[in-house]
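A short write-up of the structure that comes next.
With one protein chain removed, the remaining protein chains of the complex are shown where they sit.
Take a look at chain A:
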Amino acid sequence: MRAGVLVFPGSNGDRDLAVAFRAAGFDVKMVWHKDSSLPDNLDIVGIPGGFSYGDYLRCGAIAAQSPICRAVADHAGRGGYVLGVCNGFQVLTETGLLPGALLRNSGLKYVCRTVGLQVATAASAFTENYSAGDTVEIPIAHHDGNYFADDDTLARLHGEDRVAFTYLDNPNGSVQDIAGILSENRRVLGMMPHPERAADPVLGGTDGKAMFHALAGTFATA
């Protein structure tokens, strides 16, 4: 099992994501943003939290134009798996791999706290160790996590069971409480909450661990 974790100059959750993948049994390669190709034989690409290029212009907008993001788009186009967390979710919407956009939090302030989420679908390699309707506690930490999409897109996301997580108590104004969504082929997940920060019992919650183990299960049997 091999995971690649992208490193932009302003990434700050890259190590955290790598640690969580490793704990689930992955061999992890760190991938520099100026590289124009991904390492061979990656099962999944992780796009970490942070402030990729300082979040200037718009969060994730400059990262979406980076050489490595073109390689990630090709990887996803070939049916590869991608997990984008926080800034990673913003990068995925900016590259167009996921629909919609992440706007400034409705409260206009940065919010860091552990929040309750509902698992909206268990039908993906990321969420299959949960059951739909499960409640999990996972930290958020962002200034721009207010998910927005037009009505047609929202209808499609729901119709195709592509909403992965919703907030129990919406912290940022996201439309329909959406916290994370899947791509059409269900192999790209973008989410604002940080499952990698809830994957170690010493730190408190471990509700995020199931995601990394589910992925490990998928690739171990693949």
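Note that a residue touches a chain if its C-beta (ideal position, glycine included) is under 8 Å from a C-beta of that chain, and two chains touch if they have at least 3 such contacts; residues count from 1.
In this text, contacts and distances are computed from a predicted model.
Chemist: Looking at what's absent rather than what's present, what does UniProt name the missing chain, "Acetyl-coenzyme A carboxylase carboxyl transferase subunit beta", "Recombination protein RecR", "Carbon monoxide dehydrogenase" or "Phosphoribosylformylglycinamidine synthase subunit PurL"?
Modeler: From the choices "Acetyl-coenzyme A carboxylase carboxyl transferase subunit beta", "Recombination protein RecR", "Carbon monoxide dehydrogenase" or "Phosphoribosylformylglycinamidine synthase subunit PurL", the unshown chain carries the UniProt name "Phosphoribosylformylglycinamidine synthase subunit PurL".
Chemist: Which one touches the absent chain: A:Asp16, A:Glu94, A:Asp177 or A:Asp207?
Modeler: A:Asp16
Chemist: Who touches the missing chain here, A:His75, A:Arg162 or A:Arg197?
Modeler: A:Arg197
Chemist: Among the options A:Gly4, A:Gly50, A:Gly80 or A:Gly145, which residue touches the chain absent from this view?
Modeler: With A:Gly4, A:Gly50, A:Gly80 or A:Gly145 as choices, the missing chain is touched by A:Gly50.
Chemist: By the contact definition given up top, give the residues of chain A that touch the hidden chain.
Modeler: Within chain A, the residues touching the omitted chain are 9-10, 12-13, 15-16, 19-20, 49-51, 53-56, 109-113, 139, 141, 143, 194, 196-197, 199-200, 202-204.
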